[in-house]
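With one protein chain withheld, the remaining protein chains of the complex are depicted in position.
Coming up: subunit A.
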Amino acid sequence: MALTEQEILAGLGKIVNEITGIPAAEVTPEKSFVDDLDIDSLSMVEIAVAAQDEFGVEIPDDQLKHLKTVKDVISFIQS
């Protein structure tokens, strides 16, 4: 059964917190990883790897660079 947006958001919040120390509550759909959360490109790779494990979805590098916001990642996982 597909995960809801809320479930994915909660999982992403945990991952971002684990990797960067940013509180999970700050990980909201409209936030940009780079501009709002100040997450660098290597951390994005770590987040993508962890998200693949958590949600069972491969995120290829050429797709990852287009995922700017938290909402983009949620949509990618839902699709």
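Here is the rule we use: a residue touches a chain if its C-beta (ideal position, glycine included) is under 8 Å from a C-beta of that chain, and two chains touch if they have at least 3 such contacts; residues count from 1.
Everything below uses one rule, namely that contacts and distances are computed from a predicted model.
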item	value
Listed names "Energy-coupling factor transporter transmembrane protein EcfT", "3-oxoacyl-[acyl-carrier-protein] synthase 2", "Insulinase family protein" or "Autoinducer 2 import system permease protein LsrC", matching UniProt entry of the absent chain	"3-oxoacyl-[acyl-carrier-protein] synthase 2"
Absent-chain interface as seen on subunit A, which is shown	18-21, 42, 45-46, 49, 52-53, 58
